[in-house]
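Apart from one protein chain that is not included, each protein chain of the complex appears where it belongs.
Letters A, B and C mark the chains as written, and numbering starts fresh at 1 in each.
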Amino acid sequence: MTGVASPATTLLRMRGIEKSFLGVQVLHGVDLDLRAGEVHALIGENGAGKSTLMKILAGVYQADGGSVELDGEQVRFEHPLLAQQAGVSTVFQEFNLLPERTVAENVFLGREPRRNRLVDAGRMHADTAALLDDLGLTWLRPETRVSSLSVAGQQIVEIVKALSYDARIISMDEPTAALADEEVELLYRLVAKLKERGVAILYVSHRLKEIFDLSDRVTILKDGALVDTVATSDITSDELVRKMVGRPIASFFPDKLPGTEAGDVRLEIRGGGNEQLDGIDLDVRGGEIVALAGLQGSGRTEIAHALFGVDRFTRGTVRLDGRPLTARSPRQAVRAGLALVTEDRKGEGLVLNQSIAANARLVLDAVLPRRASQGARRIPGILSSLELVSRGSSQEVRFLSGGNQQKVVLAKWLATEPKAIVLDEPTRGIDVGAKERVYTLMRELSAQGVAILMISSELPEVLGMADRIVVLRDGRVAGELPAGADEETVMALATGHETEGTQR
Amino acid sequence: MTVTTQQPTPQRSAGSRAGDLLARVFGGGSATVFALLIVVFAAIFIVNPSFAEPPSLMAFLKQAAPLMILAIGQYFVIVSGEFDLSVGSLVGAQVVIAAALIDGEEGRTVPVILLMLGFGILVGLINGLITTLLKVQSFITTLGMMLVLYGAIRLWTGGAPTGALSEAFRQPGRGGIDMSVVRQLPWALMILVGIVIIAVAVMRSSYGRTLIATGDNERAAGFSGVRVWRVRTLAFVISSVLATLAAILIGGYAGVTAQVGQGLEFTAITAVVLGGAALGGGRGWVVAAMAGALTLEALFVLFNQLSMPSTIRPAVQGVIIIAAVAYAARERARPRHHQEVPSQPQPNEA
Amino acid sequence: ACTTDEPSDTAAPEETEAAGEDPGAEGEEPEDETADGEFFVRADYDRQLAQRDIAPEGDPATPWLQAIEPEYVDTAQYAQDGNTLCFSNASVSNPWRVTGWITMQQQVEVLQQQGLIGEFRVSDAADDDNKQISDIQAFIDAGDCNAIIISPSTTATLTPAVEAACASGVPVIVFDRGVNSDCMATFIHPIGGYAYGADGAEFLVENLEPGSKVLALRILPGVDVLENRWAAAQEIFGDSELEILGDEFTGGDGAEIKNIVTQYLQRGDVDGIWMDAGDGAVAAVEAFEDTGNDYPVMVGEDELSFLRKWQETDITAVAPVYSNFQWRTPILAATMIWAGEQVPVEWVLPQDEITEDDRDEFLDRNADMPSLHYAKFGGEDLPGFPAAWQDR
C-alpha cells in the first residue's frame, strides 16, 4: 500500500470525459473526483454510462476526449493491466472469473508470482490465504475451484481479486446485484475495511439503500452527462431519484389498481420436494402477488425451476387452475399457462444476437408454432406499453441496456397470455425508471387476474409489492407473513435467527 | 444516444421488404460473399465471354447444385451451433449404397432412393441424438460418424464400390428438360431451386426462428420452451437428408467412383462460413450460405479458365477464403468492449 | 488418401548398395533429377519402352508366372520348412487394389489347402506410410514370419523399413511399387509406369491429326508412380504435334473429372484425353455426351466400366494395363523361395494394353463381373472364380 493518504487528498481527477460507440455519444464531458478513503457512489439509469465511465478508468475503453489525472499526474490507461499497475482495480459488472480454475489462480490471474521464471504455486496459495485471512474470509480456501462456490462466494473472490492488486482505487460495478441482503452485509464490512486503509472506492449500484448506507459522496449521471456530485448526507433519496430520472417519482411502489381482488387459488403447490426442496406448500391466487423471500441459495429459484419443468418436484403436487401440472419441460409449463422470467437475463432470458422481435416471439414460435404469427401481432403493442426504448424492432437485443432487455423478456412472456407468472429477481440490475415500469406492469397483470409469484432479494421490493410473503430457508418454507410485515421479521425467518415469533 | 420509443411496427410495405432484402444482401455478414460472387463471375466472363451463354451457365449450375445443397444442409446445423463433419462420408456412402443395391436394374431405382432417404434420416437422427442427448460435442459425434460410415461402407463392399447405377437414377443429376435457349434445363437446378425455396420458408417459420435462437443461446431457448434436443436433431436430419439428395445428384452426374464425397464436408463448412454464418451458431442467412457454395464453385471455374497450374490452386483458394472471412469479420465486428482493448500493452513484469 | 496403385521403377536397383545389417542404411537420393524433371530417368524410360516388345519367358497362359529378361538368383539361403506368410499391404482403398487383393487371397487359399502356406498374416496400413513402417516392424519384431511380402505405399519412404526387414534375415518380397534398395529376395512388378504412360500417349499420337488438342487428367500430384506415367506421356507428346491443353488433378473423383472436362469443352474443342488411371474415364466420356460434343480419342484402363462404355459407344480408345494379376505372383514366389527354387531378382511381368481387337474377348471373359473390376485380373483358374470377385 502506497503511503497513507489523508482523507482529503484527491487521488483521481477525471475531467471532461467523452466517449462514443458507433457514432453514438454515450459520455458527454463527465467530471469525477475520487478522494482517498472515500466511498464515492455513481448512480444513474440503465444506459446512463456508469459502466462505460468505469471501464475507461479501468483501461478497458479509451476515452475519446478529456483527461484522467492520478496523483496529479496525467495518465492514460491503454490496457487494464496498466490501470492495475497504477493501483486502480475494478470489479466489473459481469463476472470475471474462470469457473474451472481455483480461487488462488483466479485471484492472481495474469500476474502469478514466479520464482526462477516458473510459477510459484505455493506462494500463490499462501498469498491468497493471507489475503483471505486479512479480510476475515477464513472459510474460503485458495485451492477451491470457483465453480463450486455460490454466487456470493464468487462475488467475494472478485473483490478479493481486485484488492490483491494493492489497489488505491477500487471501482465496483453493481457488486451486490447478485447478492442477497445477508451477503451485502459482508460486502459492507469489506468496504469499511478498505476505507480504513485509505482506499478510494467508486461504487455503482441501483440500490439506493446501499448508496445511503455506504457512500460519502454521490455522483449522478443522466444520459451520459454529469448531473451533480453531492455529499450523500446532503441529499434525500427523493431528490436523488429526481436527479437521476429527471422527474420526481411519487411513490416508488405503485398502488394496487382499482378492482384488483384476490380470486381463486390459481397456482398451488402441496408438499413439493426434490433434492433441493422439501415440504413446499404454496398458494397463489389470481390477482395476488406473492413474494418468495429468502437468502441466497435458500431454494427460491429452485422452486421456480421445478414449477417450470427445468427441474422437477419428485414429491408433492402442483395444480394450476385446479388442474394437476407436472411440467417435465418448460414447454409443458408454458402450454399449461405458466410463465417464468428468469433471474439471469443474459444467460437464460435472451438470445442476444437476435432482434427484439425475434426474442419477443420466441416462446410463441417454440411452443405454439401454429399460432405464432397471429400471436406475434400483439407484441408491438406490448412493447410500446412497456415503454421500450430502442432503435426499432429489428435491433439486436445485445445493444439494449439492462432495463430495456428486461422489458423484452417481459414482453416475450406476456405474449403468451399466462395464467400465472413467476418473476425471478425481475428488477435485478435495472434502473429506477425501469423498475417502476415493471412494478406497474405487475399491478396491471394482477388486475387482470394473473397469479404472480415474485422472487426477490430486495426486501423493500418484497415488502412494497407483495400481498403475502413466503420466506424460505434451506429449501423449506420457514414461514409466511402478510403484507406490511417488517424487514426484521423477514430476515429473522430467512436466517432462522429468532424462530419463536413466527408461525410455520 | 438518439433512440426512439418503440412504435408498433406498421404493416410492412413491399418496398420495405425489398429494402430488407437489399440490406441483407449488402449488409451484415453476408455482404462479403455476394461481393465476392460478383467479382468472381465478372472475372470469369472477362476471361471467357462464352461462359455467359445460357448453356454454359446451366452446365455450371448443374455441377454446382450438389455443393449448394450440401451447404444448405450444413447451414442448418451450423446455425444451430453445431458441426456436421459426416456429410462427405455420407455422400460417398449413399452413392455406394445406391450402386450396390440398384446393381443396374431400373426397377429398383425408386425403392432404393426411398431406402437411401431412410438411411439419411437414420444417420441424421443418430448424429443429432448423440449430440443432444449424450451431450457429445457435434465435432466429435460427426467425426465418429464420418469414420464409421467410411469404414462400414467399405467393409460392406470389400473396399471399392460394386454394382452399377440405373439410368433412371442418373437422370436427376445428369439429365434435364431439353429446350431452346439453354439447351437443357437441368433437373438438378430445379431440385436446387425447390430446396432453396423450402429452406428459406423453413428459416422463416417458427422452426427456423427457434433453430437460430438455439444456436445463439441454447439455455435461453430452453427456458423459452424450445425443445433444444428436438430442434437440433432435426437440423442434423435435414443436413443428412440434403446430403442424401446431394448424393443422388452427384451419383447421377458422374456415376460411382471410389472417391465420391471425399472432403466435401470441409468444402461445405467453408461455403457456409464464407456466406457469413458464425461457427458456434446464432447467425447467418441460408441464401448467403448457398451463395458461399456457389462462390467456391465459381472460383474453381475461374481457376480453370485462367489456366492456373492446378497444383497452385489450393493455395490461392486458401488465401481467398482467409481474406474473405477476415474481411467479413472486420465488417461485422461492431465495437464490442474487447475490440477496444489494445493487444500490445506494456510488459507485465511483477 | 493416396489412391494410386502403380509401381515405380525409379529405384534402379543397380544403383543401390546392398543393405547392411544397419536398419537405417543410408537413404538413397535417387539420382534421377534430370532437366526433364524429377521423375524422368531416361534410362528407365528407354528400358521400359523396350521391354514392351520383348517376349516374356514362360507360359502365356499363366502371365503371372512369366518374366521379362529374368536374371535368376539362388534363394537356397532362404529355404526352410516354416510356412507363415506375412503381408504388409499399403491399402485396399481403390478398385484396382481390391481386385488384386481378392485374387491374392484366393491364391493363398489354394496354397493353404495344398499345405504350402500355413498362417497368412496381413496388416493393412490404410495408405499411411508411417503405419506401414510400424506394421513391417511389428512383423520383424514378432520374429515368426517365414517370409514378408510388402506392397509399399510409397517407394522412397518405405525403403528404410524394407531394408530393416531384409536385415532380419527373412526373405522379403516386394511387389507393385518398389523401394530404393535391392536387399529383397525378389521385386515383382509389371513393366512399369513409363510404359503405361507411353501406351496411352502413343495411341493418341497415332490416332489424332497433328495439331489436335489433348487434355491430360491426373489423380494426385506428388505420387512418384503417377508422375512416371505423366513424364513418359510428356516425353512422347513433346515429340509430337499434339497440343496439350492442360494437365489437371482430379483426385480420381468422377464428379471432378466431369466438371473439369466440361469446363474445357466450354472453352473449345478437346480431341483426345489422356489419363494416368482409367477408373474415371467413363465420367470423362459422359462429359462429351452431356455437352453434345463429339467423342474424343480416349485413354482408359482395363477397368470394366470403361471397357463396356467403349464397346457401347464404339469410340476410338485404348486401355493401357497395369497388370492386376501381379497380386498372385508374390504368393507363388514365396513358396518357390521356401522350396529353394530360383526366382528372378527383378521379376518383370508382362503388361499388355487392351486394344479394340481384344477388347470384346476380355469383356466376354468378364461378362459377369462388376463394373469396377479389372479385366486382366488373372484369377479365372482359381477355385473361387467367379463368385469371389463378384460378391466382394
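The rule we apply is simple: a residue touches a chain if its C-beta (ideal position, glycine included) is under 8 Å from a C-beta of that chain, and two chains touch if they have at least 3 such contacts.
Definition applied: contacts and distances are computed from a predicted model.
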| item | value |
| --- | --- |
| "Monosaccharide ABC transporter membrane protein, CUT2 family", "Succinate dehydrogenase / fumarate reductase cytochrome b subunit", "Hydrogenase" or "Dihydroxyacetone kinase subunit DhaK" - which is the UniProt name of the missing chain | "Monosaccharide ABC transporter membrane protein, CUT2 family" |
| Visible chains that the absent chain touches, using the contact criterion stated earlier | A, B, C |
| Hidden partner chain, touching residue among A:Q74, A:T138 or A:S233 | A:T138 |
| Sole contact to the chain not displayed, among B:K62, B:R209 or B:R313 | B:R313 |
| Hidden partner chain, touching residue among C:D224, C:E256, C:D276 or C:E346 | C:D224 |
| Which of C:D127, C:D253 or C:E353 contacts the chain that the document leaves out | C:D127 |
| Chain not shown: contacting residue from C:P56, C:P70, C:P95 or C:P160 | C:P160 |
| Interface residues of chain C (partner: the chain not displayed) | 1-2, 22-29, 37-39, 91-92, 121-124, 126-131, 133-135, 137-138, 141-143, 154-161, 164, 220-224, 227, 249 |
| Chain B residues touching the omitted chain (full complex) | 85, 130, 134-137, 139-141, 143-148, 150-152, 154-155, 159, 266, 269-270, 273, 278-279, 309, 311-319, 321-322, 325-326, 329-330, 333, 337-338, 341, 343-345, 348 |
| Residues in chain A touching the chain absent from view | 58, 60, 79-81, 84, 90, 92, 94-102, 105, 109-112, 114, 117-119, 121, 136-141, 143-145, 147-150, 152-153, 161, 182-183, 185-186, 273-279, 295-299, 314-315, 473-476, 495-497 |
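Definition applied: only the chains that are shown with their structure count from here on.
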| item | value |
| --- | --- |
| Furthest chain, CA centroid comparison against chain A | C |
| Distance from chain C to chain B - Cα centre to Cα centre, in angstrom | 38 |
| Inter-centroid spacing, chain B versus chain A (mean Cα positions, whole Å) | 42 |
| Mean-CA-position distance for chain C and chain A (Å) | 73 |
| Residues of chain A whose C-beta touches two or more other chains | none |
| Per-residue multi-chain contacts in chain C, two or more chains | none |
| Touch list for chain A against partner chain B, complex | 21-22, 24-26, 47, 55, 60-62, 78-82, 85, 110-111, 113-114, 223-224, 308, 310, 329-331, 333-334, 340, 342, 347-354, 356-359, 361-367, 369, 372, 380-381, 383-384, 387-393, 412 |
| Partner chain A, residues of chain B touching it in the complex | 1-9, 205-207, 209-210, 212-213, 216-217, 219-227, 282-283, 334-335, 337, 340-342, 345-346, 348, 350 |
| Chain C residues within the chain B interface of the complex | 3, 92-95, 97-99, 101-102, 221, 246-249, 251-255, 257-260, 262-264, 266-267, 279-280, 282-283, 286, 290-292, 305, 370-372, 391-392 |
